[in-house]
Every structure is written in C-alpha cells, then in structure tokens.
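Structure provided below as structure tokens; questions to follow.
In this view, the complex is presented without one of its protein chains, the others remaining in place.
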Amino acid sequence: MTRWPEPALVSKLEDPSLNTVDMTVNIGPQHPATHGVFRMVLTIDGEMVVDCEPYIGYLHRGLEKLSENNDYRQAMGYWDRTDYLAGMACEAAYCYAVEKISGVTVPERAEYIRVIMAELSRINSHFMFLGAFGADVGSFGTSFVYAWRERERIYDFFEEVAGDRMFPTYIKIGGVAMDLPDNFESRVRWLLGSINQGLEDLDGLLTGNEIFVERCRDLAPMTAERAIALGITGPVLRATGIPWDIRKAEPYGVYDRLKFDIPVGRQGDIFDRFFVRLSEMYQSTRIIEQCLDQMPGGLVLNPDLPKTLRIDNAEAYFRYEGTKGEYGVYAMARGGNKPYRMKLRSPSFCNLSALREMVVGTYVADAIIILGSLDIVLGEVDK
Amino acid sequence: MTFGDPFFGYSWLDAIIRVVIVVLVMTVFVMYWTYGERKLVARMQMRLGPMRTGPYGLLQAIADSLKLIAKEDIRPAAADRWVFEFAPYLTFIPVLMVLAVLPFAQDWGVRNLSMGLFYVFAVLGLNIVGIMMAGLGSGNKFALLGGVRAAGQMVSYEIPLVMSLLSVAMIAGTLDLDAIAAMQHYRPFILLQPLAFLIFFTAMLSELHRAPFDIPVAESEISGGYFVEYSGIRWSMFQLTEYASMIAWSVFGSVIFLGGWEYPKGGDWGWGWQLTLTLIKSVVWIAAIIWVRTTVPRLRIDQLMAFCWKVLLPLALVQLLMNGFILVYDWPQELLFVTSGLGAALLVGIIIARAIRRPKKTSGLVGTYRQVQGTPV
Amino acid sequence: MVPLENYLVLSAIIFSLGVYGVLARRNAVLVLMSVELMLNAVSLNFIAFAAYLDPNKVTGAIFAVFVITVAAAEVGLALAIVIRLFRNRATSNVDEAATMKW
Partner (left out) sequence: MATEVLWWIFAAAIVGTSAGVVFSRSVIHSAIFLILSLGGVGAMYVFLTVEFLALVQFLIYGGAVTVLILLALMLTRVDASGKPERVNGTQAPWALIVGGVLGALLVIVALKTTWPGNLSDKPAQIDLNLISQRLFVDFGAPFVIASVLLLVALVGAIILARQEDGD
C-alpha cells in the first residue's frame, strides 16, 4: 500500500471553493527534528499534511565566493565544513577536483589513506543518520547514544591521525598532510571491530523493532524515474533500486582495486533508505579492511609540489561519492593562485528538493521522519 | 499496629494528616524517582547519568528542583491567562485525589472507599481536562496539536482500560481496593487474567503518555506538546503530575493484578512487609515503564488508534464475555486462566505475526545487494 | 438539614440559565453546552426527588443514568454535526446553518 496524496487531499489543494480551516505549523529553524537550522512550514489539516514549504539559507556562509578569494590551500578549511559530519570526505573531493585541473599526482599510499579516511567519514555520517533517525522515530535517544559511542571512537581516531576531530584539514592537494602513526593498522582493525559491534547493536535496536518497521515501511516511496528526474543521488537513489554509485561508475582513487557491493533497495521507501545506509556501512568496513591489506609504503605527499599552486586556464567537474550522494566539485582556473570559480553541487540540497512531494499527504509525524530519512546536512545545503 | 484507626479523634484532622503524609512521601519519591529514572535510562544507553552533583549524582534531584523553582515563569502574550495558569494545577488535582484512596498496606491509605476501583478510573481520567486546557490556553500550535492528540488518545484508550479492570472486578465481585488486594492471598489476579493485565499495561502507558504512546508530547515532532510553553514551577507541576500518576498507576495496577500488599504473605507478616511489597512492586512496575520507553520508537497516531480499536477493544470485549459465562455458570476458575491466557497468546501472536513480515538481520538481505561491475544502467 | 426545596430551586436556576444559553448564544458548541446544563438540572431533580420522596431511593438514580447516557449520545452526534458544519462552512454559528442543504 502506497501512501501518496489521496485524491481527496489533492482535490482540496486545487479546489478553493471548499472552505476548511487548515493550520500552518512552523517547524524549525529551532526544532529538535530538523537536524540543524532547516525550517519547513507545514500546512496541516488535522494530522494530515496538505502542503509543505521548505526554507533554507540559515547557514549560508558563501563557500563558493570564499573559495575564490583564498588560494587553493587556504580554501580547504571551508570545504570540510560543508558536510560537517564527514569532513575528510569533503576535503578529499576538493583535493581531487583541484588535482584534476592542476595535474598534480598523488602517491599511492596517500590514495589508500584517503579512501580509509573517506570511508570512516561515511561510517561516521551514517551513524549520525541512524542515531538521529531513531530519535526522530521516537526511540528516546537510545539509538542516538548507541551511534554516538562509535562516532566518538572514530573522532578519537581522527584526532590521533590528524590532530583534529571534525575538521582535520588532513588531506592536502597532492596527498595527505602527514604520515600515519605507527600503530595505525592495529588501531583501525580494533576500530572496525567496534564499529561492527555498534552496527549490530543498532541493527538489533531498530531493524528488529516492529514499531520502527511499521512506521517506516511503505512510507513515501519514490520511483526510480522520479528520483532521477529530481536529481537525487546517494542512498536515497539507491533505495529506489538503482545501483548508482560513483565509486563504481567513475572510480577515482583506488576504488577500482577494491571489492565491494552496492546495496540497493526495492521500492525506495523510508525503510529502504534506512536499510541501504545500514548496509553501506558494512561495505565501508569491508573496503577499509581491503585497504589495510593492500596499502603500500612510501611517501604520502607529492614531493614535487610547488610551494604555491598556480593553475593556468583549466576547468573540470569532479564527482565524488559523498556520504549523502554525488558531491560534485566544479573547479575553474584562469591563472593565479586562486580559483576563478568553484562550485559545489551538494547532494543534500538536491535530495531536499524531493521533500515536498514526499511529505504532502502524510501525517505530521511522518513528515518528520521523511525529512530525517533524506539525511540532509545543513552545512551542505546552505553552503 | 493497625492503621485503620484514626490517628486523632477527629476524622477530618486524621484525613488531612494522612493526605499531607502521602503527598510529602510522594513528592520526595518523585524527586528521587526522576534521579532513578535518569540513572536507569543512562545504564540502558551505556551512559553514566548524573555524576557531578554529590556522590553518584545523588543531589541531582535537589539541584533540579531548585533550578525549576528559581526559573522565570513565562507566559506567552497569546496565551489565555487564566486557562494557561491554572491548567498545571488542574492536571495535578485528580492524581492527588487518586492517591487518597490507594491502599499502600492493609487499611493504610488515606481513606478506603467501597467503590475504590471505580473511583480511581473515574478520577484519573479527569486530568485530561487540565491537559486540554494547557493545549488550548497556550496559544501555541504545537500545544494545540498535543492537546488534540492527548484527547483522542485518552478517550480511546480509556475504553479497553476500563474493560480490563471490569473483568477483574467481575472475578473479585467487589470494587473495594482493599478487599481486592486481600482476595489475592493465594494467587494474584495476573494468573487468572493475563490478557487483562496486558491490556491494562498497554492502556496505562497510553494514559501516561509514555513511549511508545508518547504522541501528545512527542519531542521530535511537536517538541513537548501541550506543555511546550510552560517553564519553571508550572512546568514542574506537569512533571510532578506525570510521575505522581505513574506512581498512582503502578500502585493501583499492582493492587489489581499483582496482589498489592497481600501477595505473597502480606497478611501474615505485618505492615512492614506490606509496605515493602507495595514499594517493590511499584518500583518494578515503573522500571518496566521506563524500560519500554528506552527501547521502542513512537507509534503514529493512526496506528495508535487502530491498535486500540481493532486489537485491544475486541480482545477486551471477548474476555469480558468469557468471564461472564464462566462466572455465571460457576465453571472452575482455572478456565479463566485458560481463556484469558489464550487471549493473551492471541494478542502476542498478532504482534509477532506482524513482526514476522520484517526483514531478518542484515545478513539475511544479501539478495538485494547487487554486485555491479563497470558502468551501471 | 438541607431541605428538598433547595435542590429544586438550584436545579430551576441551572435549567433557566441553560434555556437562556440555548436561545441567546449562537455558537453551536455553546448551545450544546447549555443543553448539557439543562440535562444536568433535570438529573439533579430526579435524584433529589428520589432521595427525598421515593421509598426505595433508587429509581431517580437510574433515570439519571439514562439521562447521562442520552447526554453522551447527544454530545457525540451533535459534535460530529458541528465539526461537519465547520469543515464545510468554516463556521460554527448556528444562524449560518439555516439552509436545509448545501
């Protein structure tokens, strides 16, 4: 049973002659369910949502303009604040894009490190999703705390490697900033064990819960055609059944040497989105294990890198599989040490465009978990 | 020592003294139960809970109450003044009235009414009025939504609740809470009426707005529901009401189903043991409520109503009918256990049958993974 | 102690207040509330009569039970009508619901 807008509601939206009093409820920008400073204005008729109007921009910092006014190295600090749950992945995407227009090569060891860091960031971000989504559905923070334990360990690990937890600026153009600590491999393997344990816990808490499944199943399903038409990427797209993953489609880094599966859903409902993310985390741990096995020695930073990077006329679009979807960086250089134009195609922003049509016709309580299932990060939406 | 006699000659004075004692004990219990709940929830969530105020955070309850008393009492400009300000107290009065008839030990309550059971559920239903006043008077849409939800929920769940209590009252043949407790000398009524117990527990969670039925106060949806605009002392009145009614429900439920102060050996071992029994049972009862709260997500409003009207109510009605047959024709009492147990098995079976449709653990779903090589579709 | 007349006068006052409310107030819900007042006055009368005049003291209480039943049924139906009216007309004023059909 699908729950798209019922005919009655649709006709009510379009027919002004029937005069019923709807209520407008403002959810956000300060609301526990909006995961940041997102705001949506719901028009509700009793408990049913008849209209939804999202408002964004409360966290706009002018990332693209800031990048134009800082040189390639300095702008890095702004980029890992886009998807602030996966700072390492954003840095990597930025670096790949700049490397693509400048032609700087990256040592192999650094590529592996980047993959490990990006996948750990993905796990981190998805843990945040699982925890917050459980809280949205109403499990009183238990899922949140479960997720938080693993996140804390990952952040501790980042701190050990890079000296900072959320915004490490560890990945540099031409490699990574410094080599790994000595106990790196055993540390990562321990971390992976802990992550697997945390995943088992969360899996048992949420996936095994009848009420949770009942709340999520068959809610706001999205067809593959509609998802493609809206430009949706990432787990939300894969939940509709399309195995589209940039890491497979246009492999960058060393992803073509690694074995992993793309989890896809069946019908694109909330439960599939949840489940795709959960499964992706297992795949990420698999990727990290392979990286540890294959990782060569050697340098981690291109030694031929000039002190100040200057790029002549060049432009490139680099698509990166961010945690939320296709994290596309468009870079354009016209000489000098600063980019002429940087553009971010942020996946959260594009995924958010599906919100209205999914929310209309559902209950208020559903609207909250639909928003949660899109897993937006406001730093990325507002840029 | 018996508590049945008045402390002083005058029955009014005696009643007032007893009320004061009950309220004081209840308030202290609530203060420390909030601490206990935080510790318990923290343990379930792999945390430590309050640790900083005093040894093991023991002074946390006092710090919290001081903070709440000192906090500014805010009234929104759009609020309906009198409705807004009196709503918290109106929610508290029914709970207080209920505490006055609960038997905490043999003959030890404020007063024992011959219609105690009826009184309890008649009066406990009244605090919805205060909740709706809060929802209407706050001038806030979240509060209004919370009030509407609370009203629908309480009106619906009152019916299975009353049905489950009636089925026990039929067996007991009395509405006197003390007599009902005393009747369970050999076996508590939960053994005779497991289905009624399950229905009672579920409906009680709903009446208390506890997870998974915390829809009226859903923090992630309507951010607190009817008390979203309250602060300081009035907010703490709502909190006090919630916890006090939790205590009232747990004592009431343990009297009805678990034997109250009587089972086991309450009548033989004296009042000390009886009070201990009441304490143990109500603490376990409340801990169960909190356990449920920590682990399950929230239902949606239509699922909540469907569960009430399509599952709980028919089962409760059938049980009432079966009880009637068994009691009128004087069939052996063991049949009560059989029929009610079958009903309980059916209820659990319904839930399990619905849960079977869910996917197994993650590894069971490998079929949906697709190994994709090269460029995808 | 309290004589029967006191109850009768009290219920007469409540009843006439209810009559005034039904006739004067225009909000459908308020009209309903006034009807509730009148019904209450009636059942108070029943019980007072039973308690003072009826030898076995019970019949009045049973009639009051019936009155309460009817009141509950009436409120359920009437509020359904009010909500229906409000959905279609965006008003709960009984004067504006004078047409037989719309």
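Points to keep in mind about this one:
Here the chain labels run A, B and C in written order, and each chain numbers its own residues starting at 1.
By definition in this document, a residue touches a chain if its C-beta (ideal position, glycine included) is under 8 Å from a C-beta of that chain, and two chains touch if they have at least 3 such contacts.
No experiment lies behind these values; they were computed from the predicted model shown.
Residue B:Leu144 is the one among B:Met26, B:Leu144 or B:Leu277 that touches the chain missing from this view. Chain B meets the missing chain through residues 80, 82-83, 113-115, 118-119, 121-123, 125-126, 128-129, 132-133, 135-137, 144, 147-148, 151-152, 154-155, 158, 175. Seen across the whole complex, the unshown chain contacts chain C at 1-10, 12-27, 29-30, 32-34, 36-37, 40, 43-44, 47-48, 51-53, 55-59, 61-62, 64-66, 68-77, 79-84, 86-88, 90-93, 95.
Here is the rule we use: only the chains that are shown with their structure count from here on.
Between the CA-based centres of chain B and chain C the separation comes to 33 Å, rounded to the whole angstrom.
The set of chain B residues touching two or more other chains is empty. The set of chain C residues that touch two or more partner chains is empty.
For chain B in complex with chain A, the touching residues are 41, 44-47, 141-142, 144-145, 148-149, 211-212, 214-215, 218-223, 293-303, 351, 354-355, 357-359, 361-362, 365, 368-377. Here chain A touches chain B in the complex through residues 23-26, 31-33, 46-47, 134-142, 145-146, 149, 199, 203-215, 242-245, 248-249, 261-266, 275, 278-279, 282, 363-366, 368, going by the rule given at the top.
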